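Some chains omitted; the rest stay in position.
Labels run A and B following the written order; every chain starts at residue 1.
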Amino acid sequence: MQRMARGVDSVLRGIAQVMLQNNSYAGALFLAGIFYNSATFGWAALLGTAASTVTAHMLGAEPVDLRAGLFGFNGALVAIALAYFLQPGALTCCYMVLAAACTTAIMAALLNLLRTWKIPALTAPFVITTLLFVLACARFGRLHSTAMLPTAGLPQAASLEGVVSAATIAQGLFNGLAQVFFQGNVVTGVFFAVGLLVSSWRACVAALLGSFTGLAVAWGMGAAEPAIRSGAFGFNAVLTALALGSGIFLALDAASLAYSALAVATAVVVFAALSAALQPLGMPALTAPFVLVVWLFLLASPLFRRLRSAPAGS
Amino acid sequence: MQRMARGVDSVLRGIAQVMLQNNSYAGALFLAGIFYNSATFGWAALLGTAASTVTAHMLGAEPVDLRAGLFGFNGALVAIALAYFLQPGALTCCYMVLAAACTTAIMAALLNLLRTWKIPALTAPFVITTLLFVLACARFGRLHSTAMLPTAGLPQAASLEGVVSAATIAQGLFNGLAQVFFQGNVVTGVFFAVGLLVSSWRACVAALLGSFTGLAVAWGMGAAEPAIRSGAFGFNAVLTALALGSGIFLALDAASLAYSALAVATAVVVFAALSAALQPLGMPALTAPFVLVVWLFLLASPLFRRLRSAPAGS
């Protein structure tokens, strides 16, 4: 009984870690938000978290990391991504479990690789595994992609499209949070904001400010209105703001806030760049912009005397 | 005389190292298998191994590494690859020697880079050099590619193609070994299996099991029958099984065998993914899937208490 409670706690923390929170209540609210939008994605998230956590347990991973959900969040995301991009079926389910097990190996590999510089793995295992497993379907006749995948083509020049209104901004703001889990639903975004608030009010403020900044930068540069409204330019900005601007890795002060703002603007540009770079392959950028920008900005921080690391355990 | 014998020994070990064996008899059998299929590829392998080994000798590389063939195997592979993908001629020969010399620099660079984490360079110098030197021909009017190179195009959805029979499996099993050296010939595959047996029976069993697993996973996911028969899904699986499942880097036990099986299945998916990802460039995946998967799984292993390193010198 106690063992099962601990397992549930691990899974919920795993879901919360997607937004860098080690808090099972936040995880429960994130999960509720996903189920509100779609039961399929909710079950996929649970299956993925369980599969990657069990793999880590069987291989003998550190119990402290297991309990904190460190081996769960990439499994959750990869399973939702495969449920989103691949047609359902028994083989797709097996494929999800294999992919979730893979994220565990990649997570451990990155933890070992990156500890040389003391930077976190973030959602890199999810990004790598999803790109590989979705791309591979081009060679596998029994796995079919859905219409959610971008169409493969050469990148073309953009033109101004649509008019940004107050509704675009209001919806984009919460969709930016919801898209962290591939959910295009304003109410789901509200659930996520409440989940963050339960875990840390700074996280909630940083996420909303990040979503707004991302949206504003994209608007200023002339991004298409439907993309802004859908939160496409928001979710990497949200995660970047959470990582750098809510006191998790850098101590909160004026310098780190300015640094976070620069990082969030960069994440918007990097999202646009990677989504264009992956267009010939018909692949989405996922959270790769967040991972790259936060890695670079954390790697850079020890060389700047104005920036201080966050006190451990905060 | 003794010096020449040492040189021959070095070259044969270099060829054996392609399958991670430090054994000159295995190298001789691999070379016999290549000559059985095509004298051109046999001579290319010898030229490449010699060119990269001599470059390393002239720059003053560690004699122990030179004798073990560590600076030879990438030269062998790159020369066979250029003989396979480029039309013959005097300029192509010079290009092969330049490419083989390059693998020596990249090998030394990776040895230095990767010793931070104590992981091996594997065939990464071959993969990097071959991709660069074949891609470059698109800008060079005097170097022409053969029809063996994949056609450049956008990746498309696969459909089920052909029926897998007992003959598919029997041929695919040995072609999987033969394709490690770009040889599509069942008898060459048998030569390679015997060469492995001479060096270590565990290596022979791991390679055959790896080839079979690769083939079975590809079949289950609906890969095209001609590709399965040709060994295309096998050679990365063979190398992954050799590296992780024959006691070279990880001690052999139930946990490492299960871990190897997960790695082999992953290598099949990564092969499908990389071959789709390189399609817009008209480039083959080569052994990049093996290199990436083994790097990730070896990097991850110290974090899993169930996995133990192989005793040194085994």
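Going forward, a contact is a pair of C-beta atoms (placed from the backbone, for glycine too) under 8 Å apart; a residue touches a chain by one contact, two chains touch by 3 or more.
What you see is a predicted model; the values in this text were computed from it and never measured.
Engineer: Because only 2 copies sit in place here, please give the count for the whole complex.
Structural biologist: 3
Operating definition for what follows: only the chains that are shown with their structure count from here on.
Engineer: Superimpose the Cα atoms of chain A on the matching ones in chain B and note the rotation angle, 0 to 180, in steps of 5 degrees.
Structural biologist: 120
Engineer: Please report how many Å separate the Cα centroid of chain A from that of chain B, as a whole number.
Structural biologist: Centres of chain A and chain B (C-alpha means) sit 35 Å apart.
Engineer: Applying the document's contact rule, which stretches of chain A touch chain B when the two form their complex?
Structural biologist: Going by the criterion above, the answer is residues 56, 58-62, 91, 95, 98, 101-102, 104-113, 116, 131-133, 135-145, 152-153, 280-282.
Engineer: List the residues on chain B that touch chain A in their complex, please.
Structural biologist: Of all residues in chain B, those touching chain A are 116-117, 154-161, 218, 220-224, 227, 255, 259, 262-263, 265-266, 269-270, 272-277, 279-280, 295-297, 299-307.
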